[in-house]
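Okay, here's the structure, questions in a sec.
One protein chain omitted, others in place.
Take a look at subunit A:
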Amino acid sequence: MSITLEKLTKRYGPTLAVDGLDLAVRPGRVTGFLGPNGAGKSTTMRMVLGLDRPTSGRALVGGRAYDSYKWPLREMGALLEAKAVHPGRTGRNHLLAMARSNAVPDRRVDEVLAVVGLTDVARRRSGTHSLGMGQRLGIAGALLADPPVLMLDEPVNGLDPDGVRWIRGLLRDLAAEGRTVFVSSHLLSEMQMTADHLVVIGHGKLLADAPMTEIMGGHATLEDAYYELTGSAA
């Protein structure tokens, strides 16, 4: 299953946040999603989830609009920016409600909590969680219904070095299982180690959509290649 964007455009008043993106994010590899602050990465992801309505164009998951699926969590798991859990609810209860919304068996909750290493912490109210625990809980949610597509907005944000390394392994494993993995990040050296393919945008426009090796070209680091693409000074 792929994520496909067709002339996807989003305008907020005078701001053109996403400007005619055409893109196919393919299975079996990790696709990194790069671009400066305000480039339109999160907006693109929200439109894929049907949270924001495109001004024009469309975003599809497996050839259909995400919100047309009866059990969308079984098609795509997503991690959005910022916290998505009520501070007064325990992480485990959050995942239970999430599982039940898509008729996923309750036992999956404990399975994914074990995968992200939150088994004990998840019985505490999420308001007491650290930033990294919150990220892990979000990732547990994305994995909950065992979806073939994963879309993660800055998943390493707030994770400690162990966590960063863990995410890297997780994403590579998920792609190796044949899943579609679409992940945004500002950590270029981390992305260099994780992604097989890169999509770079700036001011809502597509700047590059190519394999990592091609983007790297003759550059020593992804950082050098990135600055050349986005035109921002090092």
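One rule holds in what follows: a residue touches a chain if its C-beta (ideal position, glycine included) is under 8 Å from a C-beta of that chain, and two chains touch if they have at least 3 such contacts; residues count from 1.
Keep in mind that, in the parts below, contacts and distances are computed from a predicted model.
**Student:** Have a look at "ABC transporter permease", "Electron transfer flavoprotein subunit beta", "Transcriptional regulator" or "Caa(3)-type oxidase, subunit IV" and point out the UniProt protein name belonging to the hidden chain.
**Tutor:** "ABC transporter permease"
**Student:** With the missing chain put back, one of A:Leu60, A:Ala78 or A:Val183 would touch it. Which one?
**Tutor:** Here the residue in touch with the unshown chain is A:Ala78.
**Student:** Return the single residue from A:Leu96, A:Val115, A:Met193 or A:Leu207 that touches the missing chain.
**Tutor:** Counting the whole complex, the residue in contact with the absent chain is A:Leu96.
**Student:** Could you tell which one of A:Asp52, A:Glu154 or A:Glu190 touches the chain left off the display?
**Tutor:** Result: among the candidates, A:Asp52 touches the missing chain.
**Student:** Which parts of subunit A are in contact with the chain that was left out?
**Tutor:** 46, 49-53, 66-67, 69, 71-73, 78, 80, 82-90, 93-94, 96-98, 100-103, 141
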